[in-house]
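Just one protein chain is left out here, and the rest sit where they should.
Up next is chain A:
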């Protein structure tokens, strides 16, 4: 090995590609192993979900995709479907995104463009701290503080805009505010730090040349942001939002604590109750004794797994499109 290295440096003209340096080899093996570990872990998780879910799916007496039931008490008579789980999961996440996206954008712009440097640092730190709050605390806050506070607003929305399906009366009473709407607001608070911190870093990297180019044309502060910062950071901002969406889709404890359950199927209303994929699985975790009923929950987990994967893939392709430019 050492002989090969000296002969290589002695004759720069005949450089062979086969030179191997032990340090490179070891390090490449280590990093390749680390990379592979991730791929293998994801593949194994997917495989586990699939193997456990398939027998239960085969035994399902209802249509898995459109049934609102989730009856798994009798292993010989499984009736379950993901209709309501999907509706509730998607609606809570969308409410969260609709609230968190503009607020995060505002915070990121404030931190990078408007805040004086002395204020920007501690403020950014505080936003990051939001991400460190455990989700059980968000759940408690949602059910004890935010829910009751939002209740009058939700009642007003329902009575004023009830003709619009999203604001129609749901399958649970609004009183107590254990609704999709409340969950969405809590999830929004949880997404803020995720979306903000990524967006902030992207905005901060807007090339100074671009900013000066706009300023030299006589652009005002807002016009500089509109012509340089926003176009530059747009794809990063969208990717950050998708990342947040992935987080919202999988959030468990806070949702389980806040959302009221309902015997009736979901109405596509923000004032519905019910379960998300994650909260449904968590709620039944203590009863996972028999393989077939457990498999029903695992099949719900499989759908969530795929859903999160799709969202992340979309985020990746948007972020990747920017890198290619």
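General remarks:
Rule of thumb we're sticking to: a contact is a pair of C-beta atoms (placed from the backbone, for glycine too) under 8 Å apart; a residue touches a chain by one contact, two chains touch by 3 or more; residues count from 1.
Rule of thumb we're sticking to: contacts and distances are computed from a predicted model.
UniProt records the chain missing from this view under the protein name "Phosphate transport system ATP-binding protein", selected from "Menaquinol:cytochrome c reductase iron-sulfur subunit", "Small ribosomal subunit protein bS18", "Phosphate transport system ATP-binding protein" or "AhpC/TSA family protein". Taking the complete complex into account, A:220 is the one of A:220, A:290 or A:317 that touches the chain left out. Annotation: of A:18, A:38, A:209 or A:285, A:209 touches the absent chain (contact as defined above).
Seen across the whole complex, the unshown chain contacts chain A at 117, 207, 209-220, 223, 227-228, 231-232, 325.
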